[in-house]
Each structure stands twice: as structure tokens, then as C-alpha cells.
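Excluded from the complex is one protein chain; the other protein chains are retained at their positions.
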């Protein structure tokens, strides 16, 4: 019996069916650890004569040549990586410390996992292929995010002075994506710092917050604040910060974390709307206004309601001991649609500012 | 401890080493033979190097034979004859695997195989400079005979000299210190008294590489401290030529894995890092 088992394990690296390492007490393996059956064979056993299934045209499929030497190198490498991964799983079973990190390391070299992550939508993920419940996919997303989008976000926040005009500084840990889902806009994710038409922003945004770290999703609550630090304060000849929208006690799942207006409507009352949405209505001839979205992890539920728009975000963060983990921003400027938005929300008419020449500067 | 050794080192007069030695010091010798050939490749290394070479050849520029062979010369004709020419593109012919793309007699979609024209060899003597090169085998007679006393065995590995005195167990050779001598001199002269003068060694340093502590003949931890300790300071040395030829002493040149098989478990644990993995 033992000899049979040994011989199969040594041959399996080259045989038709390659399987990755797994813990011995595994009941049902996550679906996302397997590549789609269409690609699986050519991924693990090499591209066949019919050509790679990832190419659509038959002509190019037939013309395709795999680099020579890859087949042998892949077989040996796969066996090597799988053995290392099995060692890690054995380590997890023997001791319980550092479990998440070891689980990541055990799967991060699995070619099927890497294939699934590389060629599927990372943001609007299908849990069948990219399952963020699995720490390895969160790690892959983190690497992907840190390689570009995180840097882009920090660049926009710093160059547009959202830092330190709203909060002193922060370390982004959670990717936040923003979309305006209404009939007036194109269905598109907003890049941080984009100047948006007031028509687009007439209704509240939909926010996707993808938690990357290992947290208890049943209890962890999040706060979302949208603040506008560029409201003209004529009495003091300066600008002041107003809050446009605020949500607290938001619960997020790893795979279901898109806060849409519909979800807010269907919510059973657990989400607390600090203050209702005030769309951007910039005044004519004033500079562009910034709208900074801040996402916090909150240590305890917040059940207050805000009555005033004037808002001191630093104090609010300090009082509730919030921990800033994610951010996003967009900008708005006056355009022809502002008056319509004002009408829609029953707001008073806006002020038109003029440049005054030759006068002394106001003090 | 080592009565026979002491007898063979007749010049050594060490009153303190008798019976219950107080802080007795010995010099042990770690004598190694460095590898003669490069290490054997693992399966992964072999496959990876092969893959990298294939990639490099695929991405290599076309070989400019017109630079190396004069136009119209006999050698050029011989070279061109030896090449397997690619299939050139023909109009009105369907190429299923894609149309050939031949430039300078090379199929640009594939790697170029440059073949060197074969020359015919006659039975040549060893002195003939144009004889074909046939490399020597990396496996020697000593490997086949499994002769662990030979210095010509296990060429890709580092070999370490171990002795087994009176079947007391395998260990590194150690020597008592004569009055007024130093550790490295004691190790060198001790080795020659055991194994003869026909040996050329190079001692790495005068300072010891490790210390082994014994209490009543048993190995104790390296940080142990007591009055009744016997110490062995290990000096590191390489053998460069000659051989170790002792009289009536069992000895062996061993790789790290073979050392582990032979020595006691606690001895190997204490000295494991001294033996070379390659």
C-alpha cells in the first residue's frame, strides 16, 4: 500500500492531474483555488496542439508556439512549490500562531490562484474566481493596489491638499472605490481627484470599501464621511469645512461591500445616517471645491445625528476615536446644472462672486 | 582519554592530562578536502537552466556568418552546407502554423540552430591537438568501489577527515597539547605523527573554529562551566596534496551526510555547522 502511494505522489508532478497542497482536515476546498475548467488543463499540463484556450481566434490558436523548455521547468517548479506549500500546511496544523500569514504563503505560489487573480475583474469580483474571504486573494489585491492605485490616491490627496486640510495624515490600508449610479451618468469608477459635473453628483455616490486585513466582519463597523473644506465663509473672509454626507455603523463583508443607495434603502436600520446627502452646489466664480471621502474603522457604534452642516472633522475623529483607513476624493466646480440641482433639493439661489479690482484687500 | 593516541605521541609530556584532568586542553583538527568539480545540479536547476538557455536562443540575434566566413571561400560553403535551411514563404500555399518569416536564412519566429560542420577524425594519439574533447567522468573508481579512505571520491563535495580510534566512535582527530606549544602547531604536528609526513596542508587560522567540552568523557553544552572540563579546540585546515596514511587506525574522508550517519547524535549536533553542505 505504502509503495503504491509513494509511486503516485512522485509521478503526479508529471501526470495529467496536478493538485495543489491542502490541509489534511479540509472538507470542501474553496472553489476559487481552482482555475476554470476551460483553462485548467493547458495551465497545468501545457498548451495542447489545439492552442491556448485564452486566444479566441482559431487562426492564432494554431499559430501559437509555447517556448521550448517551459514544460519541464514548469513540472519541476510546480512539484517544488507544492511541496513547500504542503510543509506550510503541516506547520499550520501543528501550531496555531501566524495562521493567516502561513495560509497566504501556502497558496500565493499556486498557479491556478494567480491565473484566477490575473485574468478576472478584481474590483467587481466574482467569488467563484476571486474570493476575498481567502486571505491569499486579499494579499494579491493588496500587492496590486499598492503597486499603483494606492500611490495615485496619496498623490492626489497630497497635491490637492486634502491632507492636511481635512485630516493631518494617514496610512491607506483599505481600497475605496467610488461610482455615481444614477440615470444621469456613465457607469464608471471615479479616479481620485477628478472634476465632476454637478449633474453627476446630484445623487449620493456608491462606495465600495474592500477590507484587506483579517478582521471580524460580524462586528467590525465602519464610518464614511464626505467633507467639503472649500465652503466660502464670507463673514470671516475664509473657507470653512462642511459635511456633505455621513454614514456610521456600516458592516462590510469581504465579498459584499458595495454601499449603494439601494442597499441603504433595504437596510434594516443598522446603518446610521449621520446627516443626509447635500449635493455639491459650488458658487459661480469661486475655485473648484474638493469633496473628500474618508473611511474609518470605528471601535464602538456611533448613534448620534448631526444637525448642522458646519463640521470639525478632526474633533469628530478624536471624540469617537476613529481610525482612518481609506480615502477618496473628487472635485466640483460651478456649471450650468447647479441651478437644477439646487431646485431639486429646494436650496436657495446661489451667490455670484465677482473679482473686484483696485479695492483694498478685505481683512 | 585517548590512551593509544597518547602512546603514539610519546614526546608529549602532559602531567595534567592523567586521570582526572583539570581544565585539560586538546587541539582537534577539522581537515577538509575542497570540492574538485562543481556541485551536482538539482532537478530544478537543470530544468531552469535549460529553459533559460532556450529563451536566450529564441531571443538571440541571427548569427552573422558572413562576418566569420569569407565570401566564396570553401569554409563558407562547408558551413552553409551544414545548416538546415528554413522553409521560405511561398505564395498561394497555406501555412497552418503561420507563414514563415525568413531573414538572413533564419526563421525569425523560432530559435536559430547554428550547426558546426563536422570534421572527420582519424584515430589520433593523445598528443594530437585537434583530437575531439572527451571530458573525464565525474564519478571515479573510488566512488564505484565506495572506498571511503580515498581522497578521489565524491568529487563535487567537501570531504572531512574523521577517525575511529579503537572503535570508540567516529570523531575528528584530536591531540593533547605538549608543554609550550600552541593549538595550531599541536594540530599540525599531531596530524603528521598520526598519518605520516607526506601531507601538505594549509591551516586556515590560528584561532579555533569551535570548542567541544567534555565532562567525564561525555559531551556537555558549549557554555557549560566546571573545574572538571576537558576542552577540545577545533582548528580548521585544508589538505592540498599528499595523503593521510596512518598505521593501525581506522579513518575516513566523509561528506556531511556520511558524517551524520557515523558519529553519535550529540556529537553531530555540536559540530553540525562546521561541516560543509556543498
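By letter and in written order, the chains are A and B; residue numbering begins at 1 in each of them.
Please note the rule applied: a contact is a pair of C-beta atoms (placed from the backbone, for glycine too) under 8 Å apart; a residue touches a chain by one contact, two chains touch by 3 or more.
Rule of thumb we're sticking to: contacts and distances are computed from a predicted model.
Asker: Quick one: the chain not pictured, UniProt calls it what, "Large ribosomal subunit protein mL40", "DEBR0S2_14972g1_1", "Pescadillo homolog" or "Dolichol-phosphate mannosyltransferase subunit 3"?
Answerer: "Large ribosomal subunit protein mL40"
Asker: Looking at the full complex, which residue from A:33, A:74, A:245 or A:294 touches the chain that isn't shown here?
Answerer: Selected residue, touching the omitted chain: A:74.
Asker: Which one touches the absent chain: B:214, B:233, B:251 or B:267?
Answerer: Counting the whole complex, the residue in contact with the absent chain is B:233.
Asker: Which of these, A:115, A:203 or A:334, touches the one chain of the complex that we don't see?
Answerer: Spelled out, the listed residue whose C-beta touches the missing chain is A:115.
Asker: With the missing chain put back, which residues of subunit B would touch it? List them for me.
Answerer: 23, 25, 34-39, 44-45, 48, 51, 55, 58-62, 64, 66-67, 101, 103-104, 106, 108-109, 111-112, 135-138, 140, 151-152, 155-156, 182-184, 188-189, 192, 197-202, 205-211, 222-223, 231, 233-234, 238, 240-243, 273-274, 277
Asker: Where does subunit A touch the missing chain, residue by residue?
Answerer: Answer for subunit A: residues 39, 42-43, 46-47, 52-55, 64, 66-67, 70, 73-74, 76-78, 80-81, 84, 109, 111, 114-115, 118-119 touch the chain left out.
The rule is simple: only the chains that are shown with their structure count from here on.
Asker: Flag every residue of subunit B that touches subunit A in the complex, lowest number first.
Answerer: So the residues of subunit B in touch with subunit A come to 43-44, 47-48, 50-55, 58, 96-98, 109-111.
Asker: For subunit A, which residues count as touching subunit B in their complex?
Answerer: Answer in residue numbers: 62-63, 65, 67-70, 72-73, 75-77, 80.
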